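Mind having a look at this structure? Questions to follow.
Missing here is one protein chain; the remaining ones are kept as they sit in the complex.
Now for subunit A:
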Amino acid sequence: METKEKELLKLLEKDGRQSVDILAKMLDMPEYEVSNMIERLEEENVIVRYAALVDWTKIDEEEKVTAMIDVKVTPKRGVGFDEIADRIVRFPEVQALYLMSGTYDLSVVIEASKLTDVARFVSDKLSTLDSVESTTTHFQLKRYKHDGAIFSKNDDDDRMVVSP
């Protein structure tokens, strides 16, 4: 049963819009079982949400700046990095936050509409937090691949129409 669950999750991770009817056929399970399984996974927050992966560069009026900020912090006794992380995730412009091994501690991904917004976030909000020692900001120039999806992908089927 556990493998069917993993299989279902992998399918939904690739295409969250796949209908229960088709998923049931692909997994060789009755529809109601698939529905129940999805419902349970949603309740358990295993499936956190469903979203579309958008290529915003194709929408002219929508300018977006994405930056990745390496943050060095002083961990606190008893709570380690969790307390500071919990503060940073609450900023709405923060898209992702990871605790990293290596030369810095937290990796913050932020999205804003202008470069100056990023600058303001770093200088006013992030650097002023008590335990933050230093920040290094990198701007994303182009997205080639995100969440396993290649942006410039050519899906044309160039196989011969009929072959033995």
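Keep in mind that, in the parts below, contacts are C-beta pairs under 8 Å (C-beta built on N, C-alpha and C of every residue); 3 or more make two chains touch, one makes a residue touch a chain; residues count from 1.
Convention: contacts and distances are computed from a predicted model.
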Chain excluded from display, named as in UniProt, from "Aminotransferase", "Cytochrome c oxidase polypeptide I", "Xanthine dehydrogenase" or "Glutamate ABC transporter permease": "Aminotransferase"
Residue of A:M26, A:V54, A:V79 or A:A96 in touch with the missing chain, whole complex considered: A:M26
Omitted-chain contact residue, chosen from A:E7, A:E83 or A:D117: A:E7
Positions on subunit A where the hidden chain makes contact: 7, 11, 15, 18, 22, 25-28, 155, 157, 159-164
